[in-house]
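One structure is given below, represented as structure tokens, and several questions about it will come after.
Missing here: one protein chain of the complex. Every other protein chain is in place.
Up next is chain A:
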Amino acid sequence: MATEEEIAVKEPLDLIRLSLDERIYVKLRSDRELRGKLHAYDQHLNMILGDMEEVVTSVEIDDETYEEIVRTTRRTIPYLFVRGDGVILVSPPLRTV
């Protein structure tokens, strides 16, 4: 058996490190999305984001017409600590909308 040097050639966290000081898109639980500049992160995906915008999406269903009303609430926060257990996905922001 070869030595266990090849276990983690690249970890996903190493690739997140490439996004440090770049703007990123973060998907959180509870239908929340963040876009901001990644200042720091750790193995739990706790993150420090700067110049950040949060978008909260809620869908309401009208009782009578059964229409889906999609509402988004936005707020901007200059500096924020995000707890990692709420993070679902991290990605560079979508360039082409």
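What we mean here is this: a contact is a pair of C-beta atoms (placed from the backbone, for glycine too) under 8 Å apart; a residue touches a chain by one contact, two chains touch by 3 or more; residues count from 1.
In this section, contacts and distances are computed from a predicted model.
Comparing "Proteasome subunit beta", "U6 snRNA-associated Sm-like protein LSm6", "6-phosphofructo-2-kinase domain-containing protein" or "Thioredoxin domain-containing protein 17" against the UniProt entry of the hidden chain yields the protein name "U6 snRNA-associated Sm-like protein LSm6". Taking the complete complex into account, A:13 is the one of A:13, A:40, A:55 or A:69 that touches the chain left out. Counting the whole complex, the residues of chain A in touch with the unshown chain are 8-13, 15-16, 25, 29, 45, 84-85, 87-92, 94-95.
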